[in-house]
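First, the structure itself, so that you have it in front of you.
Note that one protein chain of the assembly has been removed; the remaining protein chains are unaltered in position.
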Amino acid sequence: MKILSEKVSFQTQGEISIVDLTIFFEQLVDKSGVKNGILSANVIGSTGALTAIEFESRVLDDFKNLLNKLVPKGADYKHDLIDSNAHSHLRASLIGPSLTISIHEGILQLGTWQQPVFVCLDIKPRSRKVAVTIIGE
Amino acid sequence: MKILSEKVSFQTQGEISIVDLTIFFEQLVDKSGVKNGILSANVIGSTGALTAIEFESRVLDDFKNLLNKLVPKGADYKHDLIDSNAHSHLRASLIGPSLTISIHEGILQLGTWQQPVFVCLDIKPRSRKVAVTIIGE
Partner (left out) sequence: MKILSEKVSFQTQGEISIVDLTIFFEQLVDKSGVKNGILSANVIGSTGALTAIEFESRVLDDFKNLLNKLVPKGADYKHDLIDSNAHSHLRASLIGPSLTISIHEGILQLGTWQQPVFVCLDIKPRSRKVAVTIIGE
């Protein structure tokens, strides 16, 4: 049994940034030597989220617009009295902080047009980290 | 330590199909021989999602109606200029691509009225796959 426990780090570019994590994850799977197992990833910080999406600019814009519509910025949130990012927290909690992906014969089991992404919902550019653990044999 | 890495395959019946994965997962837990561990599952493809729900026809209909309300079809999405399934992608990314379930003494730790489900959000019937990995002892 092999375990690789690492962090992926990157810079985001303000509200809303969506970062394709595919290449980071593939490199860690290679490094781990795991042929069959799982990759578990979770956001560090409460204004980011993980999900999967087709990494195509139009649908990424559509996703940002959806979040702006479902959870509008500055909609009389109580948390905005002490900070100005209530909407960032709410969007992150709704999407969720983690995901898992199966690894089979050394390959992450994803569709061709399906990319794991970090959704940065914070109101300013930030240095972000995603914790990644790979377990398998 | 035991690892089972498989795919579950099934046919969906158009927008929106919700497939109960319980029997598939239980069979794989039995096959794995794992008594204590986890089952990790993720959708392959970006127009499907995984969650849990009471598999009862009325609440399933309510969930479909909720998705239609929160993420309406054809609401001036940019992605619809190149395809006609922007809403499918957005709903999938909002719900999320993966889930994990604990296995204790060979039993998936779920409630009696709680079923793991695949939510097919694509606009036409499709052959779908869910990657499943079971790790434990």
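For reference, chains read A and B in written order, and residue numbers begin at 1 within each chain.
Please note the rule applied: contacts are C-beta pairs under 8 Å (C-beta built on N, C-alpha and C of every residue); 3 or more make two chains touch, one makes a residue touch a chain.
All of these numbers come straight from a predicted model, not from anything done at the bench.
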{"item": "Contacting the left-out chain in the complete assembly, out of B:4, B:99 or B:131", "value": "B:99"}
{"item": "Options B:52, B:75 or B:123, residue touching the unrepresented chain", "value": "B:52"}
{"item": "On chain A, residues whose C-beta touches the chain left out of the figure", "value": "1, 3, 5, 7, 40-46, 70-71, 77-79, 81-82, 86, 89-90, 92-94, 96-100, 131-133, 135"}
{"item": "On chain B, residues whose C-beta touches the chain left out of the figure", "value": "1, 36-38, 40, 51-54, 56, 58-59, 61-63, 66, 70, 94-96, 99-104, 109-111, 113-116, 135-137"}
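Here is the rule we go by: only the chains that are shown with their structure count from here on.
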{"item": "Separation of chain A from chain B, taking each centre as the mean of its C-alpha atoms, in whole Å", "value": "19"}
